[in-house]
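The block underneath contains the structure these notes are about, expressed in structure tokens.
One chain of protein is taken out of this complex; the other chains stay put.
Chain IDs A, B and C follow the sequence of writing; residue 1 opens each chain.
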């Protein structure tokens, strides 16, 4: 509403009240102005009404929402379904132009602003999370793996001779495939066991660089966030090697923004050595739907080069999600989530320690891993070779998600490469184990429920020891369980637990 | 977004594009300004983005949406559920004040504006629909019946001696109860049969006024929209009687806004005689949810008196619904709906005529009723006294809603008054019949489906003639039908019909 | 999705996963079943996905949402605007039938269920809030005042001779008008001053009953929730009088559900004497939008009679709001809100005490009022007769809503009755004062902001003592304030306060 509208309003109801309302409007506008001028995440989260006003204001700047627009091109932002238009707040043109995912679209000033502001806010948050000297970043509507691929494809143009990517082993398929998809040959560096921890074999890395010749190496591809007992790579030392041999360094920081330790490693690596880009998932760090990543780096020009490698426009959906989320939370809200995650990590750690000892197992000592924990499943594994996977299945059936059992001796072939001891990041880890993580947004009730159900499952597994486990199948387990449920009214307990 | 925000935006993306976006914003604002200045329904409907912008702008003028508000009263517009807040576009304070449902609320400039504008738009539409000289009106969040009660309660204060309301009979409970609830004694005037039509007995009305004494009569309570074969009351003549005897006149125009004939009757009545207020349903005339009515009249002061009789604040929900609806449709959209309704009336009329003749029945000749039609069920009734209600039940089961069968001889007592021939508006209508109406929003496929199903039901009823109908119950019918469905795949046909 | 759909799903993705998903569905269904079977508010609030599933399931049971429906009546639940349909979750038919607002609608099984369940839940909550022996209640889409009117109109039919309503004075317009609108003569009983409190003059009430003759008295109309220094009426004693003289008793419990004291008074009144109905606001007690009330009582038949007095269908909107709210909160959530309100009352009380003493004023001692507080404005009033209203205006401008200043000597005429000392519930209260209340949903930051702003306003008022206050108008105040704002950056502080 403009001046004339307010004047008309004053004639309909009391001028004093309209003036008060008009004044109130200004405070929403003030927040929007601050955001646009500073490009920083507000300290306090916005309420929904400011947020929606802002999105609405942006959207009507896009040509598909012009009242008098006529479109005679091949892409005019028309939408067939009003449900779809509405769920995207009428942002239809996506982000970027054919040349550059960060470019401004003439047809869509609002979407372009949305894109710029989002990237600006995200940069602010990365600094806040610990990488203070980050120079530039952008949100890309692809998951972490494909975003890594895009980084490798960009490097290819700078290093035409390079064929290899040196990669300290981490048993997660998509980061392995990100290299294969980009057309490079991963050179796997096995980890070394230090105490319970699996750590980067720095010597092997350096030897391999020399052996292959630095020019033939596209980059070192290191990892921060990972499942225990693997721990984040020794980024500082790797960064120094990269600097010394003039080899690029791409860091897979998938869910590392939520950990000050991971972010600190990146900051330190960049300070003492070389890091070209670090890539992180939006969903895993910011509690948004799967589908976006942030590509960030310390050299503005290089990050821009990557953004120019993305051919064509792209979905604005992940950008919109993270924008809404950050404006809702505010930087204080995000900091609070980070703090709570840390506390939950300690809590989970203590609870797992207690439980494991009750079953003659132990919590692996992995102090360098700030997110994931591992508990041995030695006694279970000794009892029967199927017991470990059985436990995993039981947990799944009981609606425990994300707990991962790692049996010994699993072998898997991924894109032609064979990994022994797959899932455990090494050929022969000393024992089977179970992983659990404290990720952002975890609540105490998640931990409590998990511990309770794990306890129950471990008990059940023991009970069936006298049965012929080879013939023991999930169906039978379910049958037993169902009987138990009826007896104990466990189901109702569960709902109560879940909602309390 | 204000000037500074746009300036900041221009620094982020190209000034030319932002300027274009800003320009586009102005066209939305322009529409809003016109609305506030003129208070008329726009000719062309608004698109959703203008509408939501407008509602958003209004809502942030209410104190519950002030960013810096602190509330220390007993009613501060707080909302526990965000689902609820959202569905009301954050309008929480309702409309009106303790003294007057049309009053402005200091705490809620936005809701107050919404209320004023809505009433202004509705007034505009009533004029457009045919009552050109209407002076004032307001939306009240009560159904037609309770709104009539409010009118009667207001009149009580002006006519302390009055005990009676003269009411040409119409067999609809809520308008009868509206008088009872207000504490008056309805004086029922039986209708006279002219051809097939049931019309107002003017002589009986006038005689009754004289008999009771005008001062003892609170008002004449007449009706426009009604089920055939009753037709709208003779409003002109009644209005003249009211003027002559100085007796108020309240018109129940429940679903009459959709018919130019009903509206014309009111306009004429007011021109030649006396009409104090006419009351119409929001849902029946404007395709919004049940729950609101419009109280309108030709004397501004009297309408204001009624609005001041409503003690306390009231729900803004019906006002919001009609506002959204009228702005979406525009006056052209509403006119189009009126035109289509008229066409559907002819179509339904023709189809019913054809079908009835095929079954040796006939369409009653009721030219004064512009909405409702009636088809005799003579042969059915003659065959068996339960057959008529059976037909009604069968239609219901087949998802025909709103078709009403009227058997002979039904007697009903409402609030102590006994009505013979209830539902037929007279003690002894010559035959049983079936009603169907062409109401606003009806589509050709409604008519076609109805005719098809009615045909099928009439056939089925004939088929069961040889059975013992006394023992024939709905369950059996359903069983037969279910069998039939399986055989004929009728169900699938139905879906196809429904969506074609 | 039904059995066949799940089977088809299992062929598309793994059966184990679909089974797990299907199992998960059952837990939502379980909650819904419990609700329908027990009719009680769940202890723990439902999450949005269960809630929306439930509403969706109900809505598709209404004929306007049948895929194969054809409508040939005058009211078929058609909706012109999809925005409107959506915001009502596609419940269009409202609640009730022409005869009875609690009646089941054949066309709308879903809406009918919604209505029944809502009333059942609300009954459960009223018990939980302290009126354990309540027999029946229903939600009515009218504010408290109009709902009281409906109660009086119902009583009229039982007490045809009665003309008067005995009403211990409370200075709130809508409850006064509720009697006028119903057509009765209010007999105002002045309150007596006990300490600082204004309490019911029981003797005067009883004398008046005798004087008028019990048969001429429609009812006693008492009040629980009110602004201090008035306190809730002596319900027990009034109820005994009603029982003794066989006079009905209607209690205005507008915002009393939130206070265990008010609810206890009603429970006790009904135990030892007579209470026919008690009426409470939905918005003031349950944080939903304005527009609904609950009419409750101890005699099932009488409450049904009232529900049958409402002529015609009614808006389902308030019922939907309260249903969503109660299911979201659960009884535990509501209890928590009640507990927090009590705590805020203590906190507000302490803060006001401190502040008032700093300005040589005092908190009135009103221990019987559990919601509202009053602080004297003696020194202010002595200084200048406009100073008190000036303070009110200043608070309003500073976005303090709900604080009410009560000057001495205000006279107001409502519907022909003149009230001296209007707003103070008595002709001559000893001093001017300011009201503030702790209502449900109040937060500590509301209290803190209020105290801070009140402090600032009191200071400002003192500062302008040397000015000519007769010429001091709001405009000037605003000018001064605006200057001050620029100097102190108060505005920014305010935002920070508001969002911290």
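A few points about this structure:
The rule is simple: a residue touches a chain if its C-beta (ideal position, glycine included) is under 8 Å from a C-beta of that chain, and two chains touch if they have at least 3 such contacts.
Everything quoted here is computed from the prediction, not taken from an experiment.
Although one chain is not drawn, the whole complex shows that of A:99, A:195, A:213 or A:409 it is A:99 that touches it. When you scan A:288, A:391 or A:405 for touch with the missing chain, the hit is A:288. Touching the omitted chain from chain C are residues 1-2, 4-5, 8-9, 12-14, 16-18, 20-22, 24-29, 31-33, 36-37, 39, 47-50, 52-54, 56-57, 59-63, 65-69, 82, 86, 90, 104-106, 109-110, 112-113, 116-117.
Within the entire complex, the positions of chain A that touch the omitted partner chain are 48, 51, 63, 66-81, 83-84, 87-89, 91-95, 97-99, 106-107, 141-146, 148-150, 153, 156-157, 172-178, 180-183, 225, 227, 254-255, 281, 283-284, 286-292, 309-318, 321, 324-325, 328-329, 333, 337, 348, 371-372, 396, 399-404, 414, 436-442, 445-447, 449-450, 453, 494-495, 497-499. Even with one chain removed from view, chain B keeps its contact list with that chain: residues 16, 20, 24, 27, 30-31, 44-45, 82, 330, 396-397, 399, 474, 491, 495-496, 499-500.
Simple rule for what comes next: only the chains that are shown with their structure count from here on.
Contact topology of the protein chains: fully connected, every pair of chains touching. Chains B-C form the pair joined by the most contacting C-beta pairs. The chain with its Cα centre farthest from the Cα centre of chain A is B.
Central chain assignment: C. Criterion: smallest distance from chain C-alpha mean to the mean of all protein C-alpha atoms.
At the chain A-chain B interface, residue numbers used by both copies make up over half of all numbers present, so the two copies contact each other through mostly the same positions. Centre to centre, using the average C-alpha position, chain A and chain C are separated by 46 Å.
Centroids built from CA atoms put chain C at 30 Å from chain B.
Within chain B, residues 48, 52, 63, 66-69, 106 each touch two or more of the remaining chains.
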